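A single protein chain has been omitted; all remaining protein chains appear in their positions.
Presenting chain A:
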Amino acid sequence: MTRDLWKHLILILGALIVIAPFYMMVSYSFKSPGEIDRGEGGFFGRQEMMVDERCVKLRDPNREDVAAAVPRFPNKTDSQIRDALVAEAVSDCQMRPIVFNYSKAFTEAPLLRYLLNGVIVTASIFLIQIVVALPAAYALAKLKFWGREAVFSLVLFCLLIPVHAIALPLYIMLAKIGLTNTYAALVVPWTISVFGIFLMRQFFITVPDDLIDAARMDGMGEFAIVWRVMLPTAIPALLAFAIFSVVAHWNDYFWPRIVVTGNRDLFTPPLGLREFKGDGDGSFFGPMMATATVIVTPLIVAFLVAQRRFIEGITLSGMK
């Protein structure tokens, strides 16, 4: 009983540490800049009407605007008309902080375009990873050939190589063949996932040999076995791998930052966050956090949907 209590206490503590940044992110995405600076307003902020200074500044009336507004304000001096126009602008630029943050997130940068890029890149990476990893894992798990153990050791060895160590040579190779600033540069280096090969191989080992022999007797070739027998039985493990792969590449900031230089049409969602980094006129933490929230939401939703099967895949329960 007490042991359970301690266990839960430690788990709760760990969960809090993990959740805290998310809490801050979501909370900031609701608050006005003032509240963020002063650190007040609780989780939701007070949601008082605020004025978007930049919006007001953009609508600052010039001589023609004043002249054009004369019919609307008869019997007023120019400076009175000007003040009235400014007051109008201020009231038009008033909004709740939450609306401000999220509308800014989508208007300040082409966030939808970035999200689409993210989908294209992560989906291509994942699909090609499967096309490579499934046959490789099948061969390593179920076929007998000379040097199989050595090849598998190589796979394990490759798991130990950190991405950052080979980033520079990869970049140089891509640059030499003129692939920087293309989707290919974002996708190609990740298409062979040793982690995927390893994970699928561990799962395939639990698939009974009889099933594969039955498929052979039924007239299937080895590739047909991979796609028609192994793939459908490996769905839980594939989902687990999908989460790892998609999360890693959706959230990746490092690699897109290196190979996409300048062309904003190729920006992935995390690169979009840079649009709000504080330049001369102060930081936009509210919209930035709103962008971050928008970026992680698809992942969280996907995880919640696939949660049960994901855990099945991780525990590699296999087939009973």
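Simple rule for what comes next: contacts are C-beta pairs under 8 Å (C-beta built on N, C-alpha and C of every residue); 3 or more make two chains touch, one makes a residue touch a chain; residues count from 1.
To be clear about the criterion, contacts and distances are computed from a predicted model.
The protein name that UniProt records for the chain not on display, among "Tetratricopeptide repeat protein", "Carbohydrate ABC transporter ATP-binding protein, CUT1 family", "Proteasome subunit alpha" or "SNF2 family DNA or RNA helicase", is "Carbohydrate ABC transporter ATP-binding protein, CUT1 family".
When the full complex is taken into account, the listed residue touching the unshown chain is A:Leu211, out of A:Met95, A:Ile128 or A:Leu211.
Checked against the full complex, the one of A:Met49, A:Leu143 or A:Ala224 touching the unshown chain is A:Ala224.
In the complete complex, the residue from A:Gln47, A:Ser103, A:Thr206 or A:Thr233 that touches the missing chain is A:Thr233.
Although one chain is not displayed, chain A still touches it through residues 208, 210-211, 213-221, 224, 229, 232-233, 235, 319.
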